[in-house]
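Here you go, one structure.
Our next item is chain A:
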Amino acid sequence: MMIEALIAVALIGALVTFVAPNRVAGKLAFAISLVPAAISLWLFATFDGSGNALLEGTLAFESQYEWIQLGEYSISWFVGLDGISLPLVVLTTVLTSLAIMSSWTPIDERESQFYGLVLFIEANLIGVFVALDFFLWFIFWEAVLIPMYLLIGVWGGPRRKYAAIKFFVYTNVASLLMFGAFIALVFGLGDAVTSFALPEVADAMVNGEGIQQTLFGLEPTTLASLVFVAMFIGFAVKVPVVPFHTWLPDAHVEAPTPASVLLAGVLLKMGTYALLRFNFTMFPEQVETYAIPIAAIAVISVIYGAMLALAQTDLKRIVAYSSVSSMGYVILGLIAYTQFGVGGATFQMVSHGLISGLMFMAVGVIYNATHTRLVTDMSGMADRMPVAVGILIAGAFGYMGLPLMSGFAAEYFIFFGAFGADFDYAPIFTGLAMFGIVLVAGYLLFALQRAVFGPYSLETDYEVSRAPLHDLAPMFVLLGLIIALGVAPDLIFDMITDAVDPILEGGDS
Partner candidate 1 sequence: MIGVEYYVLLSMAVFCIGLVGVLTRRNALTFLMSVELMLNAANINLIAFAFYHGNLTGQVFALFTMALAAAEVAVGLGIILVLYRNFRDVDVTVPTTMRW
Partner candidate 2 sequence: MEGAFSYAPAIAAFPLVAFVVALVFGKWMPKKGAIAGIAATGASLVFSLWMLAAVASGETYHETLYEWTAGEAASEIGADTIGFSFGILIDPLAALMLVIVSLVAFLVHVFSLGYMNAEGETGLPRYYAGLGLFTFSMLSFVYADNLLMAFMFFELVGLCSFLLIGFWFRTRSAPSAAKKAFLVTRFGDYFFLLGVVAIAATFGTLQFAGDESFVAAAEAAIDDGGQLFGFDAETWVTITGLLVLGGVIGKSAQFPLHTWLPDAMEGPTTVSALIHAATMVAAGVYLVARMFGYYALSPTTLAIIAFIGGFTALFAATMGVVKDDVKQVLAYSTISQYGYMMLGLGVGGYVAGVFHLMNHAFFKALLFLGAGAVIVLMHHEQNMWKMGGLKDKAPVTYYTFLAGALALAGIIPFSGFWSKDEILYDALIVGLEEPLIMAAYAMGLLAVFFTGFYTFRMVFLTFHGEPRSEAAEDPHPVGWSIKLPLIVLGILAVVAGIANLAPVAKLANVDITFLEHWLDGEYGGIDEVTYSAYSELLAYETGVISSEQVTVLIAAGLSLLLAFSGAGLAWKLYSDPEPTAHKERLGSAGTVVEDNYYQDEYQVWLAEGVTLPLARVADRFDQTVIDGTVNGVSTASLFGSSWVKRIQTGIVTNYAALLIAGFIALLLGLGVYGGWF
């Protein structure tokens, strides 16, 4: 029941906040958001699951109720947690609370609506990570679009309307493609499955016969490959993976800081999480078949994304493109299909969530004071806002994968896992992708040098002063978490690997 409580609190909180008066909305929303955070931490503490949720693992906090009988297929409310989803749930709740606090300063109109939407998005994000029935999962997956569309559209930057609609339509098209593919998969499995419950489908794919039917005049194997590719593309848009990434920078740049935090911190993880849950859990054979092209895509995402970041002058754009780059590492880790690879990829999801969140907050805090994000417009900000800049620098080094910060752990796991991967030329691909760590240092340090160092200069008609404490507090929390995970990755890596192993064993069988 705890999971239901988690979602319910967020939903009700959203409604309450939505009707609350504007001036109290921020504080109220923060107070409310602490409840899910607390619950999720409690779940984390008392987690007793083992194995993979989709592959006969023992779920924690599981609950299932019949919902709809659609012909011979049953749809149910089916939620549960395993070592992969729990860290992401905690990430979501914690990040939401921090994002809410970080938006006290920048959000100065229609507050109650804003915070209501943030809580609403939190509810759906949690749902995405806990849902184990395809339709239930898909509801949450799609429902995320609405609040994000409005968050970007209402409180965003100058080109917010374009960015919002682009994000909305682009990702939705991808969802439709993926949906069709999955349904085809279910039909392809024929009588092997009688419901849309993901564990059942995964079981039929991995331990069962796999796709047996000949659909649309396609041989089972062809069908499986097509479904795999279609779903991969569908999720690739959400991740995003080059060349499906162009909605991301627009959305990031135009979105208000807290929205960016959630977007980069959690929404992108939906894509990689789905990839892991669907493609990489249900299609072990195809994963091996398509290892080379996917690895190539991963490398391209890393390098190309980094190159794009290098060409930007807008701090947010830089971070946005670097997200593309970082997500490339995740893909690399997933395709490696080794314990450290897939586990590292999952770890990177959490790590990148924290670090990119921190970066966006720091950039946001500076933006609050300067009202510009162009590194060319400002210089020597360290002189006026030492603490904020200090955190920005810390975050930047986290992004570069500085040891003893979570980013390094994640990247190292992925590299190590990918280097020893089974597919051909794995070391080469790893080596190429690793060059990203040089490029990332390049563009981040270049931006820092221009924006925060050097003699102070910024055209403002007011005095730029230090950031208020409630802007800094969330960043300190994040920094603490980043370092904690960097020093002690086993805080979550144990449970992750525990949930990852069954996937890989499925690959062998």
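Here is the rule we go by: contacts are C-beta pairs under 8 Å (C-beta built on N, C-alpha and C of every residue); 3 or more make two chains touch, one makes a residue touch a chain; residues count from 1.
Here is how the candidates were picked: all candidates are chains of the complex that A comes from, given by their letters.
The shown structure was predicted, so the numbers you read here are calculated from the model rather than taken from an experiment.
K.L.:
Of the candidates 1 or 2, report the single one touching chain A in this complex.
P.N.:
2
K.L.:
Give the list of chain A residues in touch with candidate 2 in this complex.
P.N.:
Against candidate 2, chain A makes touches at 166, 169-170, 243, 245-247, 304, 307-308, 310-312, 338-340, 343, 380, 382-383, 397, 400, 402-404, 408-409, 412-413, 415-417, 419-422, 427, 430-431, 434-435, 437-438, 441-442, 445-446, 448-449, 452-456, 488-490, 493, 497.
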